[in-house]
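Just below is one structure, and these are the notes that go with it.
Left out: one protein chain. Kept in place: all the others.
Each chain carries a letter (A, B and C) given by its place in the written order, and its residues are counted from 1.
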Amino acid sequence: MLRFAVTRILMAVPTLLIVAIAVFALIRLVPGDPASLMLGDLADATSLASLRHNLGLDRPLPVQFAIWFQNALSGDLGRSITSDQAVLPLVIERFWVSAKVVMAAVIFASLVAVPAGMIAAWRQNSALDVALVAVSTLLLSVPTFWLGLLLLLFFGLKLGWLPVVGYVSFSDDPWRALLYLIMPVMTLFLHEIGVLMRMARASALEVLRLDYITHARAKGLSESVVLWRHAFKNAFAPTWTLIGLMLGNLLGGIAVVETVFTIPGLGRLLVDSIFARDYPVIQGCMLFIAVIYVLVNLVVDLLYPMFDPRVTAE
Amino acid sequence: MTRRLLFALPCALAVLIAVSPAIAKPLTVALNADIRSSNPGVNRDDNTDGVILNVVEGLVAYGEDARVKPLLAKSYEVSDDGLTYTFSLREGVKFHNGAEMTAADVLWSWNRYMDPKTEWRCLPEFDGRNRLKVVSAEAPDAHTFVMKLNEPSALFLATMARTDCAMTAILHKDSVKADGSWDKPIGTGPFIFGEWKRGEYVTLNPFHDYQSPPGEKPDGYVGSKRPLIDEAKFLIVPDAATVKAAVVGGSLDVAQVADSDVAELRQSPALDISTPQVATKHTFLFQTRDPLLSNVKLRQAIAAALDMKQIVAAASNGLGTVNNSAVPPTSAYFDEVQRQGYSHDLQRAKALLAEAGYKGEEITILANQRVAMPSYPAAVMAQAMMQAAGINARIEVLEWATQLDRYQTGRYQMQSFSYSSRLDPALSYEQFSGPKDEQPRKVWENPKALDLIDQAYVISNEEKRGKIFDALHRMMIEDTPLIILYNGVDSVAYSKRVQGYSTWEGKPRLWEVSVAD
Amino acid sequence: MSYSAPNALIGGTTIGVVAVAALIGAVWTPYDPLAIDFMARLAPPGGAHWLGTDEFGRDVLSRLMAGASTSAWISLLTVILAVGAGTALGVFTGFVRGWVDRVLMTFNDALLAFPGILLALGLLAVFGANKYGIIFALGIAYTPSVARVVRGTVLSLREREFVEASRVMGNSEIYTMWRHILPNCIAPLTVLATSLFGWVLLAESALSFLGLGVPPPAPTWGNMLAASRAFIAQAAWLGIFPGLCISLTLLGINLLGDAVRDRLDPRMRGV
């Protein structure tokens, strides 16, 4: 298993290299540069040139990349152009913020959606099934940012139950941190329920057709035992892969939700950096997201045999 | 199980809210983006300046009438040749660490700024790269500071006082670590730099030993500056809609809000709104080297086609007033001549178009959708009016960085653009005037105008300068290299529990502010 | 199976209505969707403007209709681009295998390793935020997923006996690919294209929301929704109608997608 993990990580190296080069090239193709953005309308040629020189932007691109890459290899992703913070700690700090929201949302969504999907499949075509499928399809169809705005409007403004703005980290005040996280988590949660429930239902339908389910019934096991002991684990395996993919995608993709609820997460950092042309941060974020994606998928694959022992992680 | 869970969730929420503890609230001010650093005038933007100028102070600062007044200096004298400036420092002024401010600190600060390694943003203004050069700075005694220039300048003090230069703030040398790297600002301002949680907030604490400059009430960055609150917290909230919701909901005490929200927020019983004018200029730029727009008649036609009143009303949500002049209305130089602007005249516009030989060629207006800027709505209005006059106008909305790039390189026909605040008219004209060959971003390159601006840089006499600016204004209206629409409005909403709050030039001033409970 | 009929019906009707609205919107709208009426700013729904007006006094219904055609056009072209490029790439890599396949797939995986929205965000900045920039950016962003699916299908089809049969006949690989493998990719591609359409619609509005969508003044549902945020408390209709349009269209697409999948899934067909 260790060998598998190492092999997988080594195999991801070319992928990450491509990500690094592509991001580097891409972001520099974009018009506008950080120096002129920092100076705004005041930029005269001299101050622009000196700022560009200070930021190392006047060197040829391959040289810039080589320097960045060399530093990146030793774990130094450089410093932010706009805030002068070291990129790696910045990215990691923002990552934890996003991770909290995403993990909470995905875990809650899994806890609700997977059983619901199983039950829907178990009672396929019943009114309950139709209702659950309808709800999940509906949830799937609402854009997250719109949902977020509606929640904000309702819980934050109309009812005044939840704080609408800001973010408190757990280390500062766990209680308030929780309050601030409820709405963003709920937004993602509602959306992911839709995705997961459909997946869980589909895979449960597959599994419930198989002989060993009938075999389990033929042993005299009750429906709940058949469902949870025999069907659940097997039906969960494909859903598990989806959860992994979802985590990977969400970690970089919740910029929109982070924007609505002003959470200082990784997605927001990336979007802001793109607007500010903060090259080191953009590169750092993208590389980090790619690494996380690779790692999440690795962990998913390593844990997969828990749900389906036929697949071995080797 | 599912049902129970679904039911439990709202209940849990309700409980959470009911027992949420009440916390003594600091004065909470919204920032739309994090500050860049705490290093004054080095790594900065408007937000950074706004926060940091509560913490540090310079020798001189702007008053509300755009005149430069002494702050840490008690007074200053200029030699007759206009080359030597002698500052007498106020006595008994303390740094946040308790040390008393002396001329040695001023000299240390100045030398630090002049060191290229510091990367002070205003260094080019004083090292000769932009003509003016400070040839020497000395501290003959503990309370006197002398600076010598290479040539007379009407703008030396005005530049020192610029907010983006962080007022050339005087810092204690412990602001810098032993290795020369920046630590944190130890200044003389009414507030002490507190905790900075990147991406989340910055807190400021009152400096109880603060020595306020004289005055009954705040006057720009001078006047009475007592810290009255226990704590101020700048909360970083990038999203405008969220800011609005939060200020209505009471989570924010002070927030800059979109002009479009002012009417609505005025309805809120818990809020006060102020909409002071600032010296930013919202404009339409023309590329005078564009084959089409190089024709002055066409530019004049466009100006005549625009109903500026309506544009300004729409773009500023009825808060702004038309001002076609580069001189801000608050300035002492703003006179009758400056009030003369363009007039909306569709017939004239059509006649001018015919004269210009315009045949329906497309004219593209670049705009961006930054929240704080009226770029986009102004462009939308202008497009509609130009079309009404028979001009084939099209809007291209760009991301700000891209538009800025086009501005820098001069690659555009027309853009809806905003200039940052310049209080002195000479500086204001300089923003958009200059030779395009060297500086493609410049808009106006009429040699006669450039010559006049040069004169305004050197001549200190107010009356003479006034004449120069009047002449410049007439030339600009005739040339129409750009259309200055109006000066920005800084709409601020603040909770009624906040007393004495006012922004100036878009910067939050926390002194003389108190909070009722 | 049992959902198929109502799914197809509801989904089809919804999409049909949207399609008709888009078609009409392309040629005629009650008002000019770009016409500014400063007097009728932020008029609530009802009266002369059925769905109210926006902050420039533009008619929301007209903008929704015009936006429908823009949004639909963007989604359609993006899907065509992504499916075309993805199929070409997937078939090619599934076909050549070996190191070319490995290199291309590594590249593909690299693209897959960032979320589509982020990739689009970067590409959009390069192509420029206009209609065609968005089509290119989103098209490229979604190509890797299509390529993966197609390659997977090609690889599994290659093992099917009818493909072997074609080889036994002496048919060339290219002929086999064209005649036997490609037509059998159509079913999974149809299902994918349906959901892709929904994703693109969502992505376009999310990009607008982040400030990088189709630039105004041309209306799309996404940028209408994005613009509405400033007025959410004051003029809720500005956000509710485009939001509803997006949600309903997605709902229709999802339902239709389910129906299509039920029809095309060979396991379902046998039942």
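Following the convention adopted for this analysis, a contact is a pair of C-beta atoms (placed from the backbone, for glycine too) under 8 Å apart; a residue touches a chain by one contact, two chains touch by 3 or more.
In this text, contacts and distances are computed from a predicted model.
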Undisplayed chain, where the name is taken from the UniProt record, one of "Amino acid/amide ABC transporter membrane protein 2 (HAAT family)", "Peptide/nickel transport system ATP-binding protein", "Pimeloyl-CoA dehydrogenase small subunit" or "Multicomponent Na+:H+ antiporter subunit C": "Peptide/nickel transport system ATP-binding protein"
Chains shown that the absent chain touches, full complex: A, C
Full-complex contact with the absent chain, from A:H53, A:K158 or A:H215: A:H215
Contacts of chain C with the absent chain, listed as residue ranges: 152, 155-156, 158-162, 164-171, 179-180, 183-184, 186, 266, 269, 271
On chain A, residues whose C-beta touches the chain left out of the figure: 7, 10-11, 124, 210-212, 214-222, 229-230, 233-234, 237, 307-310
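Just so it is clear, only the chains that are shown with their structure count from here on.
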Distance between the centres, which are taken as Cα means, of chain B and chain A, whole angstrom: 38
Centre-to-centre distance between chain C and chain B (centres being mean Cα positions), rounded to whole Å: 43
Sequence positions of chain C contacting 2 or more other chains: 125, 211, 229, 232-233
Set of chain B residues in contact with two or more other chains: 239, 241, 245, 248, 399, 402
Residue numbers on chain C that touch chain A, as the complex places them: 2-3, 106-107, 109-110, 113-118, 121-123, 125-126, 198, 202, 205-206, 209-211, 225, 229, 232-233, 236, 239, 243, 246-248, 250-251, 253-255, 258
Contact footprint of chain A on chain B as seen in their complex: 1-2, 5-6, 13-14, 16-17, 20-21, 33-34, 36-37, 43, 45, 116, 119, 121, 124, 129-130, 164, 197-200, 235-239, 241-243, 245-246, 248-249, 251-252, 399-402, 404-408, 417-420, 431, 438-439, 441
Chain B-touching residues of chain A, taken from the complex the two chains share: 30-33, 36-38, 40-48, 50-51, 54, 82-85, 90, 93-94, 111-112, 115-116, 119, 149, 152, 156-157, 160-167, 169, 175-176, 178-179, 182, 259-262, 264, 268-269, 272, 275-277
